[in-house]
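Excluded from the complex is one protein chain; the other protein chains are retained at their positions.
After this line comes subunit A, so read on.
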Amino acid sequence: MRLQELAMIDGGYWAQTGSLGVGEATWRINMERVATALRSPWHTLGASYTLESGAHLSPPPPACSLRITARVRLASLVTSCPGPLSVVYDQGVSETSEKTHTNNWAVLVDTSRFWFNYRHVANVLSMYRSVKRLGIPDSQIILMVADDMACNPRNPRPATVFNNAHQHINVYGEDVEVDYRGYEVTVENFVRLLTGRLAPSTPRSKRLLTDDGSNILIYMTGHGGDGFLKFQDSEEITNVELADAFEQMWQKKRYNEILFIIDTCQAASMYEHFYSPNILAIASSLVGEDSLSHHVDPAIGVYIIDRFTYYALEFLERVTPDSKKTLAQFLQVCPKRVCISTVGVRLDLYKRDPSRVLVTEFFGSVRNVELTTRVLDLPKCGGSRQVAVNKSVNTRSSKATKPLHYASQLPLHHS
């Protein structure tokens, strides 16, 4: 672990591989937080990891060394080691599990109504399609659409919404599930959804049931200005309100990381006031710039998609659930020559390196499946705590073994 990562460890990160020199130190690990992260009472932690040189809140070990055989979240490792801390990472765990989340959610919001804002509905439905295709189930997507374009009398192709003048994809489809529709998309409902303060009678489909292992993708589109986003042509949400809502979420441990994407005019003003950790914010334009639409469909007579979302979708269309594309690549989807507005990014609240974060960690719901031909002994209650390989069973090595590979996450279908 490099020195700077150690310095930032207070916020709570996954330990990276590496090792450091050691020295005399006083250190402690917040065992409660580690226990919460591993979903088990702390006294059974020994089964999944081993901490050398004593992990409890007891006198510090003679040497500052910590051996971790599993991914452990070091919540508040305060150190005053004269030298850096040694963390030796056991290579037995797969490399792709650098991520720290356990589930994925998406909140996709379109805030504008009327026929001439067709493109905002197309934006949000296209994101919905991508996110669903990459594996996030409908039960974990909150889709808020302020107006019904598919059934608008002006739509020459009723029950369809296209994001392209060539009508390649009907983003409305047959299985779209809109959770907040029409006049239900209000600032109050949005903030209540984020903070979780909903009436007891609110159905599950309208609740954001996240926990502190959830990575949330929040995508907002509509008309915005310097410091606000317009909802429904009658009210606005300010950037201060949004930042406070996210802080409430952080206090309530309602998210692990948030990827906040906003595609409006002067979008960068919306993330100016964020102060909660683990938020990566992407805005389609800076303060003082307008986000522009991409093209008009002459058969309908309105613009049907915005530039930033168009190029983001072009990128996402090429992402599959097992893709290795990173967030750093996603941040480059819309350079100024195609987007005309400058894409704004806020990275200071996000401690991970975007070039090491996969796009599917926010846009998809990917679980790693490791294939093995070995037989494993699961621990009995009260017995040994570790999963061990059963060596007594003779695996036939004479059988021609096909090379193993990770199973494809989901059946890919383009609807």
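Note that in this section a residue touches a chain if its C-beta (ideal position, glycine included) is under 8 Å from a C-beta of that chain, and two chains touch if they have at least 3 such contacts; residues count from 1.
By our rule, contacts and distances are computed from a predicted model.
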Query: Which choice in "Glycosylphosphatidylinositol anchor attachment 1 protein", "Response regulatory domain-containing protein", "superoxide dismutase" or "ER membrane protein complex subunit 10" gives the name that UniProt lists for the one chain left out?
result: "Glycosylphosphatidylinositol anchor attachment 1 protein"
Field: Listed residues A:P156, A:P203 or A:G382, member touching the removed chain
entry: A:P156
Message: For the chain left out of this view, which of A:P137, A:G182, A:G288 or A:G301 touches it?
response: A:G301
Message: In the complete complex, the non-displayed chain touches which residues of subunit A?
response: 114-116, 151-156, 158, 301-302
